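So the structure is just underneath, and the comments pick up after that.
Left out: one protein chain. Kept in place: all the others.
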Amino acid sequence: MADDNKELPADKPIAENESDKKEEAKPDATLAERTEAKPEGETAKPAPPKAAPTGHKPAPPAKKGPVVTVEITDDPLINKIKEKFGDAVTEAVATFGQQIVRVKKNSYLDLCRFLQTDEDALFDLCADLTAIHWPERKEEEFDVVVQLYSTQKNRRLRIKVALADGDACPSLTALWSGTDWMEREAYDMFGIKFEGHKDLRRILLPEDWPGHPLRKEYPVEYRDNEWTDKHLQYREIDYDTSLIDVKYAERR
Amino acid sequence: MAAVTTTGQKRSIGQIIKRLLLLDLIEGLFLTFKYNVRALYEPRDGGNPNQAIYTEQYPLERPRVSERFRGAPRLNLDPENGSTLCIACDLCALACPVDCIEVGSIRREVRDGEKVNKKKVLTTFIFDTSRCMFCNLCSEACPTDCLELTQSFELAVYHRSGFRWDREMLEKGINYVRYTK
Amino acid sequence: MQEEITKPRETLLDAEEMALNMGPQHPSTHGVLRVLLKLDGETVIDLDCDIGFLHRGVEKIAEQDTYAMITPYWDRLDYVAAVSGDLCYVEGVEKLLQVEVPRRAEYLRVILTELQRIASHLLWLGTHAIDIGAVTVLLYCFREREEILKIFEDFIGARLTAHAFRIGGLWWDVYPEFETRVRDFLKIIPDRITEYETLLNTNRIWLSRTVGIGVLPAEEAINLSLTGPVLRGSGVNYDVRKAQPYSAYADFDFEVPLGENGDTYDRYLIRMEEMRQSVRIIEQALDGLPEGPVMAKVPKVIKPPVGEIYHSIEAPKGELGVYLVSDGTGKPYRMRIRPPAYINLQSLKRMAIGHLVADVVAIIGTIDIVLGEVDR
Partner (left out) sequence: MPEILALLIAPDWVRSLTGERPPNVFWAEYIVWPLIQIVIVLFVVLTVVAYLVYFERKISAFIQARLGPMRVGPWGILQPAADGLKLLLKEDIIPIKADKLVFSIAPIISVVSTLVVLAVIPWGAAWATIANVNIGLLFVLAVSSVSVLGLVLAGWSSNSKYSLLGALRSSAQMVSYEVGMGLSIIGALIFARTLSLSGIVEAQRADGLPYFLFQPLGFLIYLISALGETNRAPFDLPEAESELVAGYHTEYSGFRWALFFMAEYTAMLVTSAVAVTVFLGGWYFPGLDWIKSNWGPNIYVLLSVAAFAGKIAVLIYAYMWFRWTWPRYRYDQLMELGWKWLIPAGLANVVLTGVWYVLALPEAQGGVFGFVKQTAGRYVPTGYGKIYFILTGFIITIPLSWALLATINRRSRDFNLHDQRQLQIKLRSERIKRNEPVAE
């Protein structure tokens, strides 16, 4: 039985799509630009623009092809956002059926407030907040990514905001108190400061840990640093000698 | 969507009487007493959830280990001539997420019948069981069914160095101390 | 913040406050969680969680490993529900690759994940009960959990850190007695759940320890980003299996239990009911188990196209999500884990302040955290 199954994945790899090899990551381009550059037409399956997939059935032609990231045009909510925020919304795309809105930093908090309270949106649950480091992208090294979910409308939306290294990002804790630890983690791992966060300190790593591990320049196998020198070094325990039994002292 | 509605309701008269007669506590006592009595007369059958006592007395009773269990690693030998099946392809080391495998090989001439081929030959094979997380990816990557995770699960040793299994240990297995009464 | 907690403050009795370190070595912090409590007598005035003792940097490691190599790490996040973690990651990658998983594999995945949900809830119930002092429930729960682990061992090859699924399906097909074994288990588990309920449900001590403890109204729970039974205990109907069905969950008929009061007792009842619903799902999946292969055709070297995906499943502890950013190479550019336990743990402070030390223990239990997942 074991041998039968082992045959399965040992099949020779499906012919690699040549376009993939050409398409190396261009982290300095936004997602829409990257995908635009792709050769269109190859078994391209247009992703459904609606976010909430009802009854997940796997994509019908399950062939490997380049992802089509499409501009969202027909979604009323996204249109409303575009209308309201105008140029601040730099990108509104759908990929794999998931909607992404990229917003400028200045309007980030306003957009989130709008999304939380507007009756068409009602994104009441902030599912996740994280960041991505793109070191090659000049002046926009970080993306803060927020996954929103609406329990009432049952839809998801991803908000992205680009930041330069050292820039402070507005904090969402006033809107969703659940983002408290998520922002602390982003600060811990990337060093992104969140403006308006009441208790911004490291959460997973020790307070005085040097560096921010999830930045790309941070090495993976990195053992000794100032922190380990300071805290993990063997040293004698300082006893309060007055408490040590006199007999023991004499015996020494 | 069924809502759980048993909480938040006012108590009925029946519940109040139940509470006065301590029945809520007594029914729990009955259950545990039932187990206690069953434990005294039922024959013990370790690992059977329908029996009163579930314990398997491990070192005395060997557990049933399933066929697919991923335990101690082993390098399989060719059953015909006793030479190793390993072709030193290094795929297992590449597949390992924790880098616990080191494959050492040299290229040398191997006589195969009449022909003389230049071939990669296994020299050393080091498997660090202290780092291994028994995910089976190495075994799945192995093209010759040489490296395999076996059913043996007692990997404790007295010294850290014992976790580094060399080729000999991998081929022959280690000697376990079997504890008996 | 920590200094603030340790700083004494004048209280009603003109006594000094006490700072109490609960953990990282403590019987009921469920691992290496350190809770710094500020106490007035035994009443909690303030608390702060110190986590990260088990931080292994899985997200960083993932950036160096190929897609296939990351799967075992997901076992070690929530190690009491390893199969659920595998499902989340594997489905995320499959979505990124646009691979169609065979129906049989999807059904088997549902069976295994639901068994894992029962196992995880059993472990939760046992530890929660032992925190509140009912030791016997733990042993009963472990007995039933052991049966699930035996099924796992026979199917997957490991009891706890399962590495159950591969990208594209399953490595193994079922073993011959699989169905009878699972059905045997399904036969006994409803009675056993009734047994636990006999010991706890109406027990006055259990009631007085759980009813009204750690109350979270619905708005607050949503605002805190809580998911899973903790959110549903407050009466919010959000279950990823129903809301945005993944795998084969759209095929099955089950109910999502909801609480009313959002206290510890409601969350207890919900998890008990969820176990029963899981039994229903497994029965349906076994009845309708299709024939066919269990592995899709997936290239040996997995190179997803450039793109990103957020995929989430309903793990026993809440919404477990993975956010994968691919740059077209064989390794993910960024992998973000949305750990339900980590995010749910935030609510400890909201729930515990004003209660006694003993309630902190009960509340930690009711959030159902696993430190492997909290610290990652």
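Per-chain residue numbering starts at 1, and chain names A, B and C are given in the order in which the chains are listed.
The definition used in the following text is that a residue touches a chain if its C-beta (ideal position, glycine included) is under 8 Å from a C-beta of that chain, and two chains touch if they have at least 3 such contacts.
Here the structure is a predicted model, which means the values were calculated and not measured.
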Who touches the missing chain here, C:L186, C:I205 or C:L289?
-> C:I205
Just name the one of C:K60, C:R76, C:K95 or C:R143 that touches the chain not displayed here.
-> C:R143
Residue among C:L87, C:A129 or C:I309 touching the omitted chain = C:A129
Chain B residues touching the chain left out here are 8-11, 20, 25, 28-29, 31-33, 35-36, 39-40, 44, 52-55, 57, 181
Chain C, residues in touch with the chain not shown (by the definition above) | 18, 20-21, 26-28, 42, 45, 129-136, 139-140, 143, 199-200, 203, 205-209, 211-212, 215, 217, 219-220, 261-263, 350, 353-359, 361
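Following the convention adopted for this analysis, only the chains that are shown with their structure count from here on.
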Compute the distance, rounded to whole Å, between the mean C-alpha positions of chain A and chain B.
-> 35
When the C-alpha atoms of chain A and chain C are each averaged to a single point, how far apart are the two points in Å?
-> 21
Could you say which residues in chain C touch two or more other chains, in rising order?
-> 171-172, 175, 237
Touching at least 2 other chains, the residues of chain A are 2, 9-10
Considering the complex alone, what residue numbers of chain C touch chain A?
-> 1, 51-52, 55, 57, 59-61, 63-64, 95-101, 166, 168, 171-173, 175, 222-227, 236-238, 243-247, 249-250, 293-301, 303, 305-310, 312, 319, 321, 323, 325, 327-329, 333-334, 336, 338, 342-343, 345-346, 375-376
Chain C partner, complex, touching residues on chain A are 1-2, 5, 8-14, 16-17, 20, 23-25, 27, 31, 34-35, 45, 52-53, 55-59, 62-67, 69, 95-96, 98, 124-128, 130, 132-133, 145, 147, 149, 151, 154, 156, 158, 176-182, 185, 189, 199, 201-206, 213-214, 218, 220
For chain B, which residues are in contact with chain C within the complex?
-> 1-8, 15, 18-19, 24-25, 27-28, 31-32, 47, 49-50, 54, 65-70, 95-97, 133-137, 140, 149
